[in-house]
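Heads up, one of the protein chains got dropped from this complex, but the rest are sitting where they should.
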Amino acid sequence: MSLPKNIFGARAAILGGLAILTAPFLWTRLDPDFATGFVSLRLVPENGIQFLSVVVPAALVALAIAGLGRLWARYGSSKPLFETASHRLFESPRAMAATFAALAAAGFVMSGKALSLGTFVCIHMMLAIGLNVTIGFTGLLVLGYAAFYATGAYTFAIAAHALPVLPTWAALPLGFTVAAGVGFLVGLPCLRLRGDYLAIVTLGFAEALREILRNLSVTGGDMGLVVPMQARIKAIGPVGQGHASWIAAVGVTLLVALFVHRLYHSRIGRAWIAIREDETAAAMMGIPVVRLKLLAFTVSAGLAGTAGAFFAGFAGFVDPSTATFEQSVLILAMVILGGIGSLPGSILGAALLYLAPTLLRDWFPAISDYRLFFFGCILVAMMLFRPQGLCGSPRHKLELEGAS
Amino acid sequence: MQTPPNPDSGALLFSQMLEILINGLARGSVYALVALGYTMVYGILGMINFAHGEIFMIGMFAAVFALGAMGSAGLVAVGITLPLAILLAMALSAGFGVMNERIAYRKLRGAHLLAPLTSAIGMSIVLQNFVMLSVTKGKVDFPRAVAQPLANTTWSLGPVQLTALQAVIFATTFALMCGLFWLVQRTRLGIALRAVAQDRTMASLCGMKVDRLIAFAFALGSALAAAAGAMVAMYQGVLRFDSGYMIGLKAFTAAILGGIGNIPGAVLGGLIIGLTEDLTSYTIKSEWKQTTAFAILILVLWLRPRGLLGERVADKV
Partner (left out) sequence: MTPVLKATGVSKAFGGLKAVSAVSIESHAGQILSIIGPNGAGKTTFFNCLSGIYPLDSGTVELGGGRIDGLAPHLVSRAGLSRSFQNIRLFPEMTALQNVQVGRFARSPRQILGTILRTRAWRDRERASLERSEELLAFVGLGDRADSWARALPYGLQRRLEVARALATDPKVLLLDEPGAGMNPQEIVDMMALVKSIARLGVAVVVIEHHMKLVMEISDRIVVLDHGEPIAEGSPDEIRRDPRVVEAYLGRSEEPHG
């Protein structure tokens, strides 16, 4: 269309523009004068210096990682390493059993803190794998995924209060079924429409649900609910409560991954990918597009519900913060970072994005403030520079210019 | 429904209705301004600009910054500072809009729908948190000395009271909308924009600078959102880094209700949503605000997904 531009010039223009536009936010401070009701503006460098002192090093680290990645792609193996490994793992029951046994046994040497951290990582792996079913396989953006997580968690907490005989394992089917049902109802009105409506509807649903959770008495309002002791994950013999949770988390995560792996490698999975690639052509192949989208969305919601119910049984409490936008964005960023449509990608993305902020918190306490900012940056940067994610094959559809 | 026991309370009800109408129209015209930005970008690029609510929020802050800068310079005459602040807010937000397009959308124009959608979400998160990190986590007050005189000046129009602030909102919105219609319908630029919306490739073959026109559409939509932001900041008196979120959701609902991609539809949708909200706020408690907004969105999508003025567009095969 236009002459090849000087790339450096274009980048300089963007950086310059950003510097000018952000200047009032970074370098000034508003001083309200309560007596007169006016406000004045003062030049203050601290604000901007503090912001840049976090963002610039982070950007440099990201650039360095990207550079290493490029070197690896050029001189190292270009085979989709993770995809092959994950395929072999989930095709072999023996390899899965061995993985499970090894991870479960590792719990004996892990500290209490590591066990709890590991369990949380597993919960986020379940969530990322579940979200990937809609985003990755079917190409539908879901923004309020945490709503289904919260649905599962609250379902189990409420059910455990209502039925004191409810066993802990019931969390999984219960969380799955109720969240899947809710997902079905939310998806029904908008899945016949263009894909981007789903994004905003799920976003709105998550906010509405959080409001409902905070305002109803059955959900405990802002305080949330405590899960009765008998429904929580308990210590068994020599295995402490933390260790038992870790073993259960590893087991459930492997099951969730196997479930998704098997769906993916079946006619249903192929139909999902076909819908992502070309809806009209998929319909012409006899695929009921709306019904399969609804199925993907329902399964996805159900898996979030499973993770949520597991969380309730593990943590022993649920509160409205399970349904925050931040939680949804965290899961989304995991899927995007790991690789859209890639099962091992979701696992890797979940591990990285859950562990990194937690580990950084010790020597950089302000990280919790900057977390969401960086997640946003990850979403934009991955789409621009590596839409296939960290371990996707480098020729994902998203990257191809679809100009036809 | 109860019948009023005496004619007196009937009259009261009528004036109350008028008051709701005025408030609802003021609110609705603000939604309409924001909805125009959604609908223009959708009309041209065929995608939802998720960061639009954040541009609105940037506009709110920019207006306060502008007032602060003028205050520091000793300029305090509301008659001069307020219009100037709105204009400056529009300019800064237009800059953000263009930058947003340049970074998050341009490279992804031909890609799968998921890619620009994701980067737009990312952009929206980045903008919101940038303001949170660089300005404040808490609330910022809109300078009282600017808003109060306007809010306190009231005119009686028959049985209803109209504040000067509401008058400013109506006048500004009306002027901006007229300007936009004139621009889109009557100028060469508007014709070029419509051409790009219909067929981007053909427009570029006809020698139009498509990149610039799209950037211009973003600038225009952002400027309108900023004007709306400045006025809402004034009306509510406080602003926060997350103030754009709810307005964004509602304006989006308005754009769909009117038929997304349709400019008069956005205005109509905005007014309807604003009126509905003021009507219901008398009956529904504010703790259920988001749930109500969501219910309306679902209802619109369920009953009339193509909107009031929208047409069905067939898939090109």
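Should a chain be cited, it is by its letter among A and B, assigned in written order, with residues numbered from 1 in that chain.
Assume contacts are C-beta pairs under 8 Å (C-beta built on N, C-alpha and C of every residue); 3 or more make two chains touch, one makes a residue touch a chain.
Just so we're clear, the structure is a prediction, and the values are computed from it rather than from any experiment.
Participant: Which of A:271, A:301 or A:367 touches the chain that is not shown?
Facilitator: Residue touching the absent chain, from the options given: A:271.
Participant: Among A:185, A:223 or A:285, which one touches the chain that has been omitted from the display?
Facilitator: A:285
Participant: Mind pulling the subunit A residues that touch the left-out chain?
Facilitator: Residues 259, 262-263, 266-268, 270-271, 273-274, 277-278, 280-289, 395-397, 400, 404 of subunit A touch the chain that is not shown.
One rule holds for everything that comes next: only the chains that are shown with their structure count from here on.
Participant: CA centre of subunit A versus CA centre of subunit B: separation in Å?
Facilitator: 30
Participant: Enumerate the contact residues on subunit A facing subunit B in the complex.
Facilitator: Touching subunit B from subunit A are residues 1-2, 14, 17-18, 20-22, 24-26, 28, 30-33, 36-42, 47-48, 51, 135, 139-141, 143, 189-190, 192-197, 199-201, 203-205, 207-208, 210-212, 214-215, 276, 279-280, 329, 332, 336, 340, 369-370, 372-373, 375-384, 387, 397-403.
Participant: Mind pulling up the subunit B residues that touch subunit A in the complex?
Facilitator: 47-48, 50, 61-62, 64-65, 67-69, 71-72, 76, 92, 95-96, 98-99, 102-104, 107-108, 110-119, 121-126, 128-135, 137, 140-141, 143-146, 148, 204, 210-211, 249, 252, 256, 287-291, 293-295, 297-298, 301-302, 305, 315, 317
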